[in-house]
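Shown here: the complex without one of its protein chains, the others still in place.
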Amino acid sequence: MKKATTIRARFVETDQMGVVHHSNYVIWCEAARVEWMRDQNLSYRELENDGISLAVSEFHITYRQAVLFDDAVDVFMEVTEFRSRRMAFAYEIRHSDGRLAAVATSVHIPTDTDGKAVRLPAKWFELFSQLSND
Amino acid sequence: MKKATTIRARFVETDQMGVVHHSNYVIWCEAARVEWMRDQNLSYRELENDGISLAVSEFHITYRQAVLFDDAVDVFMEVTEFRSRRMAFAYEIRHSDGRLAAVATSVHIPTDTDGKAVRLPAKWFELFSQLSND
Amino acid sequence: MKKATTIRARFVETDQMGVVHHSNYVIWCEAARVEWMRDQNLSYRELENDGISLAVSEFHITYRQAVLFDDAVDVFMEVTEFRSRRMAFAYEIRHSDGRLAAVATSVHIPTDTDGKAVRLPAKWFELFSQLSND
Partner (left out) sequence: MKKATTIRARFVETDQMGVVHHSNYVIWCEAARVEWMRDQNLSYRELENDGISLAVSEFHITYRQAVLFDDAVDVFMEVTEFRSRRMAFAYEIRHSDGRLAAVATSVHIPTDTDGKAVRLPAKWFELFSQLSND
């Protein structure tokens, strides 16, 4: 897996249990996808501007060690499946000392601006196919 | 002021201080606007579908009594200013026993789908002008 | 499955794809758990006040049909596993016409206020064991 980004847990992301609420990890994985692409010269913003979204069709997450306010966690990720009509990613969210906070997977379907499933345009298919997990 | 809606504080809306995080009240006022309009047969969704948004240009809030998880608060509101290029609302968020949780005001600018400030279309101007504070 | 609650999609829950962002469904399932318990005279708030949380240890969701701003969706749920140290629930999020918006499952571990896994106290174990899926 490649390190995609480091995220600092915001105060608003905590809940009354005193830890980061589980819903925020879903958002952190999304932020990681954007940074992981940027790091390889691929812009999710441009993809969106081209009228293509990578709609999330499935998400699975297992929580391991709670994340506290102000913790800085690293999100690692890799492509686990890549086709013109379906992509999948795996994630590890780790504390700065390496302890696993969570592991997750997501499946995505390229869609047009009407939300209709489409084949990833050739230009983007090629760009995505050059993404590396290393 | 007219009661717009009752909102149950969600667990995710709490923070590690054990109360609802202050950012959520901004969202509750938005939800109140939508319900307050619906209650008077005006659909914010249709306004959006007509290509008009009521962009928030200003928001002010004073917090009084904390709201806890699972509390049901009532949001009261009224129009305080109504022109074709500018609207303002006032809000009171109250605990079920009447205690004030917060008071707020918002100012809105009608915009088109490009985010450009526009005059509220005649049809909508008329509909809005019939909204009542009572 | 039993209907737990009806949720109106908030404007803030949409994203620039024009649909409800996928992270909000996680929150809706949480809100459904609270209402489903309340409907059967069990208070999640009292459970928390007794120092017990039902920490989410796993969440899985498959998205089917997008939810739009202002849509009212029904969340149905049921207990799929119930032990003193582990509970699991299944969810169906449905549009008002019955179409599936998403299906999800969650696994929970009772924890104390330090976040340590504990056995559900006898009083609560008994209360939970009376919850019905019908």
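Note that the chains are named A, B and C in the order they appear, and that numbering of residues resets to 1 at the start of each chain.
Here is the rule we go by: a residue touches a chain if its C-beta (ideal position, glycine included) is under 8 Å from a C-beta of that chain, and two chains touch if they have at least 3 such contacts.
Keep in mind that what you see is a predicted model, and the values were worked out from it rather than measured.
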Shown chains that the omitted chain touches within the full complex: A, B, C
Residue in contact with the excluded chain [from B:E58, B:E81 or B:E126]: B:E58
Of C:K3, C:H21 or C:H60, the one touching the omitted chain in the full complex: C:H21
Subunit A residues touching the omitted chain (full complex): 8, 10-12, 27, 30-31, 34, 43-45, 48, 69-70
Residue ranges of subunit B at the interface with the undisplayed chain: 16-19, 22-23, 26-27, 30, 48, 53, 55-63, 66, 111, 113, 115
In subunit C, positions touching the absent partner: 11-12, 14-19, 21, 23, 69
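Quick note on the criterion: only the chains that are shown with their structure count from here on.
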Equivalent-chain rotation between subunit C and subunit A, CA atoms, steps of 5 degrees: 180
Innermost chain by mean C-alpha position: C
Maximum centroid distance from subunit A, chain identifier (CA atoms): B
Intercentroid distance (Cα basis), subunit B paired with subunit A, Å: 32
Subunit A and subunit C, separation of their C-alpha mean positions in angstrom: 23
Multi-partner residues of subunit A (each touching 2 or more other chains): 16-19, 23
